[in-house]
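The complex appears here minus one protein chain, its other protein chains still in place.
All chains are identified by letter, namely A and B, in their written order; residue positions are counted from 1 within each chain.
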Amino acid sequence: MPVKEIAGQKVWQRRTTRMQFAVWFGWLLGVAIFVYCWRLISDKTIWFFVTDAPNQAADMAERMVPPKWSYMNELWIPVWDTINIATLGTLMAIIIAVPVAFCAARNTTPSRHFVRPVALFIIVSSRSINSLIWALMLVTMIGPGVLAGVIAIGLRSIGFCAKLLYEAIEEIDETQVEAIVATGAKRSQQLSFGIVPQIMPAFAGITVFRWDINIRESTVLGLVGAGGIGLQLDSSISTLAWTQVSLILLVILATVIVSEWVSAKIRHAII
Amino acid sequence: MNEGKATRRWKRPPLIANPTLRWTLWVGTAIYLAFAFGTMEVNWQRVAEGTERGQRFLASFFPPDFTSRWDSILEGILESMWMTITSTVVGIILSIPVGLGAARNLAWRPVYLFCRGILAVSRTFPEIILAIFFVKLFGFGPFAGFLALSVGTIGFYGKLLAEDIEDMDPVQAEAIKSVGARWLQWLNYAVQPQVMPRMIGLGIYRLDINFRESAVVGIVGGGGIGATLLTAFDRYEFDSAAAILLVIIGIVMVLEYTSGYIRKWVQ
Partner (left out) sequence: MLRIENLEKFYPTGDHALKSVHLEIPRGQVMALIGPSGAGKSTLIRCVNRLVEPSSGAVFLGDIDLTRLGSSDLRHARSRMGMIFQEYALVERLSVMENVLSGRLGYVGFWRSFLRKFPQSDIDQAFELLERVGLDHMADKRADELSGGQRQRVGICRALIQNPELLLVDEPTASLDPKTSRQIMRLICELCEERQLAAIINIHDVLLAQMFARRIVGLQHGTIVYDGPPEDLNPDVLTQIYGEEDWEATIERVKDEDDNGDAGLADNVTELKPVS
């Protein structure tokens, strides 16, 4: 009890003494870990470069303006590719994610002990590997280009979409399904009448949400050769063409803002 | 009422009632997909070669080789972890003032716009682009990666914090104001208790994201396990690469499991 009586007076404290110590100890431990990590990073840092950074930044900024607007003519196709990578990748992801999600959800999985763990492993491995790493592998396998980007985005998004979707499936109202079961419906009909209508809004929302994220991610896939505007960014940086770099950054900014606007509109229309 | 009629047809009403809009959308989608696939320059010969090579490539992943590069894997993983922890902590600390400023019900209008601007800019560019620039400015190594992840964290966490504050229950906030609390007291007593549980959960979630991102900032020179991975790829040591990927998956799984547990415990 945090209320104590000292010399006939009731003293209220937020925590008991022991709890207070535990809290302090927790903070101390946290700070110690942070300081330790920080030391390790700062050991590997050449502080001269860091102190010099503001000058460097000013220098870079100076060389970046004005953006080389004429370069825009060469950017239209990369932008188009970038959007396609995101869209087709999302499409591929949801086509694969739907069956995976049904296998992973506790209430629809064909087998809890065999199929479900496999589905969960697909989800985790797809989610933990960044699309850039997927792209790195795919470029080695099928060569550089848009296709590698599409597949990389697709593989990365399967886990994301399937995870959110299977959580939505697990949260459905079971009595509605029970009512369909009671009519003597087959398993496939239970899915299409009892479960699918309930998860439709979540499904649409997840797709649009992931598409929005994928637009962002597909802008950088070019860094490892998987198509899109990242290719131009990479080559402009390596040739130190800073005025092109600034234009590309502006284009990325615009693409992301437009995609965010579009996805907000679509989500609004669905819900 | 057509009660007399024996048969009445029924068709499921279409999702989009307006037929013109419906058909425009269908046709538009079809045209877009046709163009998108059409302009996708695919070197099918290369792909065909690739599928054959891909099999060999995949085969060279197995069995994963943990031993021969274990020292550099361990170093990379640890470096990634230091980056993850420091950037999450610094990012969250910095995002608190920004998030408070970006909440419409809290901040003065110019401050609100300024903070929203910071959030928009730091959210637009993927961490990897930020990392490229920080590497240019601060040199190779984990410091650049740490900065990139911190900026990413500010954008993510600040935005969610601001939204959470905007969604809080105004009655509780009013009640604390009505007792005559100062602004900071008001934050501490009315705002903090309402947003805290969710924000702790999101902080742990961001830790998870930062670890995954730390694996890629290395590709552009930002330190961490990504650098080790890229080296493995460049040297065609795919069995070591497979080992690295498995280690990443393993750590993410552990993080996800603990974060789920902690989130449940907090709420």
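The definition used in the following text is that contacts are C-beta pairs under 8 Å (C-beta built on N, C-alpha and C of every residue); 3 or more make two chains touch, one makes a residue touch a chain.
Nothing here was measured: the structure is a model prediction, and the numbers come from that model.
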| query | Taking the entire complex into account, which one of A:Phe49, A:Phe121 or A:Phe193 touches the absent chain? | reply | A:Phe193
| Selected residue (touches chain absent from view) among A:Asn107, A:Thr183 or A:Ser235 | A:Thr183
| query | In terms of residues, what is the contact footprint of the unshown chain on chain B? | reply | 3, 6-13
| message | Suppose we count only contacts with the excluded chain; which residues of chain A make the list? | response | 173, 175-176, 178-186, 188-189, 192-194, 197-198, 200-201
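As a working rule, only the chains that are shown with their structure count from here on.
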| remark: Rounded to the nearest Å, the gap between Cα centres of chain A and chain B is 4
| request: Spell out the residues on chain A that touch chain B in their complex, using ranges where they run on. | output: 33-34, 37-38, 40-42, 44-46, 49-50, 53, 56-57, 60, 77, 80-81, 84, 87-88, 124-125, 127-130, 132-133, 136-137, 140-143, 145-147, 150, 216-217, 219-220, 223-224, 233, 237, 249, 252-253, 256-257
| field | chain B residues touching chain A - in the complex, by the definition given at the top | value | 32, 36-37, 39-43, 46-47, 50-51, 53-54, 57, 78-79, 81-83, 85-86, 89, 124-126, 128-129, 132-133, 136-139, 141-143, 146, 212-213, 215-216, 219-220, 223, 226, 229-230, 233, 245, 248-249, 252-253, 256
